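One chain of protein is taken out of this complex; the other chains stay put.
Coming up: subunit A.
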């Protein structure tokens, strides 16, 4: 069976460094930090008191109040980003066959704040259950794509992928597969997360996963730097409209790039620690290259998972050197988490968007906050430190790895006739 080609025709972003696609991309190129003291709740007793929250964002500027109160923040963010991506794609919702349009979304957790608030409310009572009827349908991780489909009438495949920080890369790969197998013509994909809550910060702090650089939040996310001490939690959403190539061409759509391939693997090793030899990470990049039918030497850019944790960053770069050999030194490697923080289930989506815009614009956003080389990292690698670099990128890869050892890698390439 001949596989169909899949292209990206719409993008939407709601991030800690920009509330729309244009501002997100400008922020990335300029090396803007999204980290600041937490405003969502009183974090004064928490080990980490900062995060990458959305800035100047009011959901009621985007959707009706009647609708918003039925949605946890992670669904609200999903609606805002997907609205932007669908608009950007110029799809004519009046005329397309909506039974051929799916929504495959990624979320690492789901409605954590809703869950937290309902349980807190219950615990204040005398044990009589008084749960809000919207508790479950706000909290469940699958509900974000349900809202996107109800809002737009899309009646194709619809679900959420859950693989922690790899969730939205898994969603993109599923979307890519549905289209290339002929089961859909269009899929709205992406991911969203809203875990900057007491439960989220407390839980990640307990794992010692977060940076505690409270005296300098803006420099806390410092992937590859010798003094990195954990990731910075972020929130937001990214959305991508994926479309079958001929379908997109026939309607004269603007095409950002082609999805070349996707790779998946598992570490089968530990709850949270990366495999010391990076076996799963090596496999996921090799699987992705194989799926795309591309040789390692053709890859120009890698947007790493690069969360700014002591172990993870080293393991990923070692794996890149293993997969790409000497060519690793010619690749523009970066971690945009240095700016956005770690959006968990939305990371794969916003970093896919960063990779795509890098490819379209020929500018590689920087890995900011780097001051000191880590002697466990090969100094010959180009980590795009502190300043954006111009680069004619024809092939870009985006890595994401989730707690539990889930690895996903997506490859984007310039469109060729």
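Methods note: a contact is a pair of C-beta atoms (placed from the backbone, for glycine too) under 8 Å apart; a residue touches a chain by one contact, two chains touch by 3 or more; residues count from 1.
What we mean here is this: contacts and distances are computed from a predicted model.
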| item | value |
| --- | --- |
| Identity of the absent chain, which is to be given by its UniProt protein name, from "ABC transporter permease", "Substrate-binding domain-containing protein", "cytochrome-c oxidase" or "Acyl carrier protein" | "Acyl carrier protein" |
| Omitted-chain contact residue, chosen from A:130, A:270 or A:290 | A:130 |
| Absent chain, residues of subunit A that touch it | 64-66, 69, 130, 132-134, 137 |
